[in-house]
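First, the structure itself, so that you have it in front of you.
Note that one protein chain is taken out, while the other chains of the complex remain in position.
This part shows subunit A:
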Amino acid sequence: MELDDPKTIRKLWLGFYVVLGVLLLLDPKLLELVHLLEHDPHHAARFVVDGWPVFFAVFGFATCWVMVMGSKLVIGKILMRPDTYYDSSPLDPTRDAKGRRLPDGR
């Protein structure tokens, strides 16, 4: 059972999907809908959408997708620079006064 074996990786993915599926089925609002679970007043919906079944799963996936895409495509496009950006500057921490790379060189 090697971690870098493609077979192991496939099994891990399969396991992951099963866990995700089970979590969706165990959703408290879903169970309330099919009357398997009593309504819990402490977890009543406060903002409408959080009362929908599997809201948290969808919200988690969607916001992460938006955050990754947004940071990559918007912030990254505008603000990303090569990591030697500050190097050629007079305030460069990785070079000495004459522009030579310092021995601890990063």
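The definition used in the following text is that a residue touches a chain if its C-beta (ideal position, glycine included) is under 8 Å from a C-beta of that chain, and two chains touch if they have at least 3 such contacts; residues count from 1.
The working rule: contacts and distances are computed from a predicted model.
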Candidate names "Cbb3-type cytochrome c oxidase subunit", "Chemotaxis protein CheW", "Formate dehydrogenase subunit beta" or "NADH-ubiquinone oxidoreductase chain L"; UniProt protein name, chain not shown: "NADH-ubiquinone oxidoreductase chain L"
Residue numbers in subunit A that touch the chain omitted from display: 3-4, 16, 19-20, 23-24, 26-28, 37, 40, 42-43, 46-47, 54, 56-61, 63-65, 67-72, 75-76, 79-83, 85-86, 89-91, 93-94, 96, 102, 104, 106
